[in-house]
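As you look at this complex, bear in mind that one protein chain is not there, while each of the others sits in place.
As written, the chains take the letters A and B, and residue 1 is the first residue of each chain.
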Amino acid sequence: MKKKMIFSEFFRNNGVIMGSALMGLVGFWLIFLVILPQLSMLDYSFRFNLPPADVGTAKDVYTLSNYEHLLYGSDKTHATFNTVDLMVFVRTIIAAIMVTLFNIVLCYPLAYFLGQSKGSGLARLLVVLLIIPYWINEILRAFALRIIFGDSGLLNETLMLLHLTKEPIDFIRQDIALYAGLGYAYILLMLFPMYNVIESLDRNQIEAARDMGASWTRIHRRIVIPHAKPGIVSGATMVFMLSAGALAAPQILGGPSSLWFTQLVYQWFNDSLNWQQGAAYAIVLLISTILIVLTVMRIFKVNMGDIGK
Amino acid sequence: MSTASIIRIALFAYLAIFFSYLLGPLVVMSLTAFNSAAFPSVSPWACYTYEWFDVLFNDKHIKEGIYYSVIIGLGTVALSVSMGLAASIVLTQVWAKFRSTYYTLIIAPILVPGVVLGISTLVFWDRFGDFIRAGDGSMLDGLFHNGIFLTILGQSSFIASYCMLVFVARLQRFDPGLTEAALDLGATHTQAFRKILLPFMRPAIASASVLAFLASFENYNTTTFTIVKYKTLTTVLAQKVRLGINPSISALAFIIIMMTIILALGFETYRRNNARKEAVRLGKAKESKGFLPGFLTGNPAAIVLVLVSFVVISMIGTAQSYSPQQCKAEVLAAKKAEVAKAIKALKLKRTIKQQSDSLKGPDIFTPDPANKKGSFGGVFDPNNLTNEEPAKPEAPAANKKPASGAFGGVFDPNNLQKD
Partner (left out) sequence: MSSGVAVDLENVWIKFGDFVAVREANVNINGGDFFSFLGPSGCGKTTILRAVSGFLEPSDGRVLIGGNNMAGIGPNKRPTALIFQNLALFPLMKIWENISFSMEVAGASAKERRKRADELLDMIALEGQGDKLPSELSGGQKQRVAIARALCANPDVLLLDEPLSALDLKLRQHMRTELREIQQRVGITFIYITHDQGEALTMSDNVAVMKAGVIDQIDNGHEIYDRPATPFVASFVGENNVFRGKISQISGSEAVISSNRSGELRAQITPSQVGKMNVGDDAMMFVRPEALALGESDPASKTTVSAKVLNEEFEGASFSVFLEGDGGKQIKMAMPNLGQKLEGHTGETLSVHYDANNAVVMPAGELASE
């Protein structure tokens, strides 16, 4: 009854044609592009990988085997854990958190500098300079780092020229390239939300605090950071989610012996053609990252409404 | 030295580090596009060359990828802009109690990993096709397994959220009284939308379209799952980069970077120019009658834009006539001499080693010179090397493209003649 009233008011405000168009578009998006696909994937993750002929037959039953595989591997007795995949998972999550923290530390001073010198010529120039790499393909950016971090890349050549190292350091195998690449890939998604909130901070607040004798660290701790909190959390959320879900950077910059969790998903889909197994891994990735983000948002008391500002 | 100047120096050092981290790789990558060395590198600099652009322009995979990327980009723009606009309008009207739930729903796709979106789109439409029994090779069946269709849907599912954010920002400044005024004057809801809201949203629609197109064009994580049999620029690039890198990708990157710079400067120029016109109109600034054309005055972005365009045009001009043959021959000679020297040194070393080894006892040595890198490096355990090939990016690169590589006169004469 109540629902009907809301809808009738909606159509009153928008007219029948516009109202239907709006409802239709939003409904199509949310139902057919977001909700049903996710549910469908969830359902898929609980099924066996059957040959097409068996789909829909008595054999097509729900199972937890895809999730068990992540925990125990192909060991049916469940005596040993699937340490390879689990390690990849843990490493992905921890590395994504580290990348996020690294980005916060690196971006905060610049966001503060840009936010507080708004309108000045230098700040405008810097913002234009920031936007340029933003629109360069993720893969090309990873490629650029690979050129630099390669065996005979610029970095190694320089180090050897300066006699800091005798032999090329294998940055790729040691995952240095990967972490640099992940930090590089989404850094602007950290910077811009931070910059936007700091820009909205009234400069007088800082002056007032300084007037009262507060030190720089105290000003940042008590005034700037609390004000910038929604932006920091918003940026951190995006960087964390995108790093944990990154595929291009690990594929291009990752060492041969260390995989990223998304690469496992990719392998199940494209190499093993086991969609069900891949869907289960994707669900694990999705749910664990969402839980981490929600926990962080709860701890820092930030709302969903702050994301994307 | 005062604290203020220390802070200043620290600030500039920090800015320098930040921007070299951000822009340095792009500059290095751009430079490698002009080095004739087969492996993208700047230091040893062999010869200044345009040959990688030729390689790039003759690469049919890249051309095909660009073609499909553009089609998918246009489809994604149409779908995600309209969905994003509708969602933002609904957001302004939705009941206060539902607003945060609704907002969470429409913002969530941004936070869902692209890999997950790609998989879920693929899985859902496959099953949707089964569900409506279109699995008989009919048109619908073809559609639900068509990479272009699936990619547009998969990308739109989250790009629409970006568009929505752009629209919400603009809508906040819209006075709903204007729509009411139009209705009050007899307009239908559709007329009020078309004549009042749409013109107001036009700048936001333009920027959302650009944003959506670029986001679609550079998307990889979702696309790699949904594209199925087709290819886009990003999937082609990822393929190439994973299999082995060569400077024609740098050439592509250089072109994209230049286009981005020109677009960014163009936009900045346009904005400044508009701001200046506005100032003139409001009488705050005088119409200048200077030596420079109007749009250049007080507009550093415009001046840089003109300079950049000039450089690009002159580059294209010289590329027609410039030939690095001479230089290449010299480099080749130098390289040959160097290789000969290295082999000599190696032989010498090996003989010494052999002698010392034979002194120690009958031990095996490595006679294969191809494996010398591995024994040179020596830091890793040999297992890794035999297991995984891509660890050595150089090896496959050199194997893949011997013909177009730095080794001089061999490269395809067609490439030069073509343009």
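Just so it is clear, a residue touches a chain if its C-beta (ideal position, glycine included) is under 8 Å from a C-beta of that chain, and two chains touch if they have at least 3 such contacts.
Owing to the predicted nature of the structure, the values given are computational and were not obtained by experimental measurement.
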Touch assignment to the omitted chain, from B:Cys47, B:Val115 or B:Ile196, lands on B:Ile196
Using the touch definition from the top, which of B:Cys47, B:Val77, B:Ile148 or B:Ala182 touches the missing chain?
B:Ala182
Omitted-chain footprint on subunit B covers residues 175, 177-178, 180-189, 191, 195-196, 199-200
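FYI, only the chains that are shown with their structure count from here on.
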Note: subunit B sits from subunit A at a C-alpha centroid distance in Å of 18
Contacts from subunit A onto subunit B in the complex sit at residues 6, 10, 13-19, 21-26, 28-30, 32-34, 36-38, 40-41, 44, 55, 106, 109-110, 113, 121, 126, 128-133, 135-148, 150-154, 157-158, 167-168, 170, 172-173, 184, 187, 237-238, 241-242, 244-248, 251-252, 255-257, 262, 265-266, 269-270, 275, 278-279, 282-283, 285-286, 289-290, 293, 303-305, 307-308
Note which residues of subunit B are touching subunit A in the complex, please.
11, 14-15, 18-19, 21-26, 28-29, 32, 39-43, 82-83, 85-87, 89-90, 93, 95, 100, 103-117, 119-125, 127-128, 130, 153-154, 156-157, 160-161, 165, 188-190, 193, 214, 217-218, 220-221, 224-225, 233-234, 237-238, 241-242, 245, 249-250, 252-253, 256-257, 260-261, 264-265, 268, 300-301, 376-380, 384, 387-394
